[in-house]
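Note that this complex is displayed minus one protein chain, with the remaining chains in position.
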């Protein structure tokens, strides 16, 4: 199984505060723990040609992980369409944190994907509300994050097909933090945590959720459904 | 409550076979029974300026009914964006039959909305699978249509929030024919029947479903959620 | 439309602390605001014959509101079966607060309906996560309750058909607080707030949610589906 970790990779190069947490970029940290978990892993970033997501790379990717924030608008519509088609054709997609506002997530959701936010470094506690879900295998009742950006409801998404995690924030908000969506033959997992100034992706339970999710959203091997004009299967 | 019935209105002008069924256009037939049901109703068509869907018209529309087929690609992206925003802001949307491939429906669903089809005039039977749903109030166990175009699974939509009707076709297919989706503050109802060469919209149960749906997808009066940067509600 | 408000009515008679808040019983307070909202309202309590829920009363009830806590086990199984059948036949049911552990709710859910709880009088904030839902018509982004009992996840219910409200608690928990379920032809709304020692049911937004819910879960007028042996509708 092949996972491609895509990262905007701008904050880490432009902001010392972020670089000190993720010196080689968020993608390298995510790629490393996924590799350790046994996946074949590649990375891709915004400033590579075609954002590193050529037809070739995508066609060989089973699961794409997406982290973006400050440069969503710089992602080319052509590449977004390509990713979109691959998801409908079965590629899994894991959208992290500020990726809620990425072109690809909004295109797949059909909504604004807007939310409340606050950068106060408050603590977040993610509660498992779906205790038989494979994505929380090995996870306790909660995931505790000492410092995170707050995201609050209303989160303008379609009702998720599976709601797995709900966050509590010190400042008074709640948030649907772990959400599964099916679109076409593809599975999508949105996972809230991961502000660039905090070492969230070094936390073991966060890594476990993303690892479990990579397995969960992996393509199911089936022929694509046939669309278009159809002969009757019974006599008319 | 104000309903706007939008129709592409091409088949009726170009094809005698269709004109003989809907001489003034499909929109006029739909508008009439909705008016009889007590709604304030307007119509709009593709070839009017801004497709008849100016900011003014849309801002006063509580529920938009959509029929289109041969000219989906002629609907301007700017107008589609306008409708999309109005749905997210609460306007109800009823998408009929071949509207499954309209730009607005695909944009709201995030999927290809593809399906199987066959024009053989076979009979269709819609089964109620959600018997406590307001959209089937007054409807029996089935709706029988003597001649219809076939639409068959797989229908490439997100799993509907509410699955109300499933069709049986003589030729051997099934189809999720009555589907409710929530997007933003808007409610959407997709309703399968209504091929332009058959007098489907003259059938009383079909009219009742569309009438019930217009009530069901009407906006809920609430202030729009507040998005963006948020002050803490509790001391940090 | 006829609403019957059922209350265990024991705490109010046995505990001075509760009586001081609800001198005539929780049911009287709920009945009053529902009457003001225009419903025909009756009440019934545990210690009446047949718990006040005779065949006659139930057959004329469109929506049943349920509050119980310390005496769930005293509710007769025969009456629970009767209520259950009425819900499947279309009667709406609103289950409040500690009613999560009532026999009727557990029978309808098929799960333990267990949860975490704490009586510390902490503040609760209910967030609207489904802003186009009729049950939150007229409700702001949150409902603030200064003092409430805490209920925390995991709440052992089936995934609700519609998740409307999620609670934040000062002590660190979240809870799915407003949940719609469809069972048979009946609609069920579970609404979390309402500990007996706090004046929760005097709060205007709480009253509005329950009033909206009474309208929402009201029966849809349709013939009951036909079950059992069926003749073919097409030639075999």
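Note that the chains take the letters A, B and C in the order they are written out, and that residue 1 is the start of every chain.
Criterion: a contact is a pair of C-beta atoms (placed from the backbone, for glycine too) under 8 Å apart; a residue touches a chain by one contact, two chains touch by 3 or more.
Owing to the predicted nature of the structure, the values given are computational and were not obtained by experimental measurement.
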item	value
Touching residues (missing chain, whole complex) on subunit B	125, 127-131, 141, 152-155, 159, 162-163, 166-169, 172-174, 176
Those residues of subunit C which, in the complete complex, touch the missing chain	88, 107-112, 114-118, 120, 122, 150, 152-154, 156, 158-159, 161, 170-173, 181-184, 225-234, 236
On subunit A, residues whose C-beta touches the chain left out of the figure	90, 125, 128, 130-134, 136-141, 161-162, 170, 182, 184-187, 219-226, 233-234
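Assume only the chains that are shown with their structure count from here on.
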item	value
Rotation, 0 to 180 degrees and nearest 5, that superposes subunit A on copy subunit B via CA atoms	180
Mean-CA-position distance for subunit C and subunit A (Å)	37
Chain centre separation (subunit B, subunit C; CA means) in Å	34
Sequence positions of subunit C contacting 2 or more other chains	125, 128, 130-131, 141, 162
